[in-house]
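A single protein chain has been omitted; all remaining protein chains appear in their positions.
Let's turn to chain A:
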Amino acid sequence: MNKITNHDQLLQLEHPFVKIPLEKFKSSLKVSQKHIEKEISTLTNTVSDISKKSQQGDMNPAEVEKALEAIVHRLSNLKRRLKDTRAEESLYSQRTKVRLQHLQEFTTIPTLDSDGFGRWSRVRLNRILVDYMLREGFRETAALLAKSEGIEEMVDIELFVQSRKVEQALQRFSCTECLQWCHENKSNLKKIKSTLEFSLREQEFIELVRKRQTQEAIAYARKHLIVWQETHMREIKKVMGLLAFPPSTNCQPYKGLYDASRWKKLIARFRADNFALQCFTPEPILNVTLQAGLSALKTPMCYIDEHRNVNCPVCDGETLGALATDLPLSHHLNSTIVCRISGQIMNEDNLPMVLPNGYVYSYNALMEMASMNNGKATCPRTGAVYDISQIKKVFIS
């Protein structure tokens, strides 16, 4: 029995899982409340205005009626405009709830060996696989998997729709969509001290210079770069120097500024900022947990043919073993002796026994073998055959 003692600690990894819809819920709520509060103050003013005018005789009852009708019209318009925001609120509130309940279900699982743990862990693997696929652009499989497993509320497919459009635009060497995104998220980007917008402006300037549109480039710099002078004067100076060099230059740093790889970096920076804004981890959870697992499992034996174990993920040199090459090895303070016949752990319930040739196997495995072979045990690694009376206890402390 492997009891789960600290559920909360294990649930720390699920913080983003709840945070993502929760923050979306909060921000759309903020939008609608801001609109409504603004509307309320307009409404109060308008009503007192009408009241005043009608008192002073500047408005007759029919006009008042018309004015009130206009207010209703205005309010109804706002209501229509807020429909999408309201729908978002309800969607993300519901998702937060579903995800919290999923985590709560985990706290009722007593052991790592229970069916409940297996079921829960498979759901988790599926949702982190969907997350991985979305980040890597495998949208069709992501949607298919989410649907077939019935976990649509546990994944964030639609949150990747907009970011994908921005990324695709950057791939086509267009900053427009990304700048628009920066504008929409201005205050939040400021909070995380993002300088993505400056880099985009720089890039647009570089593209003008590349086309030798010097006048336009200077005008662009005056309009869009100079506003950053307090924090980015060094970069501005550097990029302005570009005017003196043709795109074919070999002179650094100008060659680097002209380089197309800058676009790749912009995509990476946009992704990082977008993930940070939406509470996604910078790297997929799949990579985080997989690395941790591979490290915990990795031993020097995994890469030595005679010690390979088909059940060990790291021992598969074609897939996970190759993925694990740059990861640290597991750390051990205590001995673990695994029986090469049965795969079972040797301990006080299943003692380690040594054959006369020095090879150690578990008591249970040797006895079972002997019981079916007239009291003889065969060492599977050397082929030597011994009488079961020749085995000796060995002590591993």
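Criterion: a contact is a pair of C-beta atoms (placed from the backbone, for glycine too) under 8 Å apart; a residue touches a chain by one contact, two chains touch by 3 or more; residues count from 1.
The definition used in the following text is that contacts and distances are computed from a predicted model.
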Absent chain [UniProt protein name; select from "NEDD8-activating enzyme E1 regulatory subunit", "GID complex catalytic subunit 2", "Translation machinery-associated protein 22" or "Geranylgeranyl transferase type-1 subunit beta"]: "GID complex catalytic subunit 2"
Among A:R86, A:R210 or A:K238, the residue in touch with the chain that has been omitted: A:R86
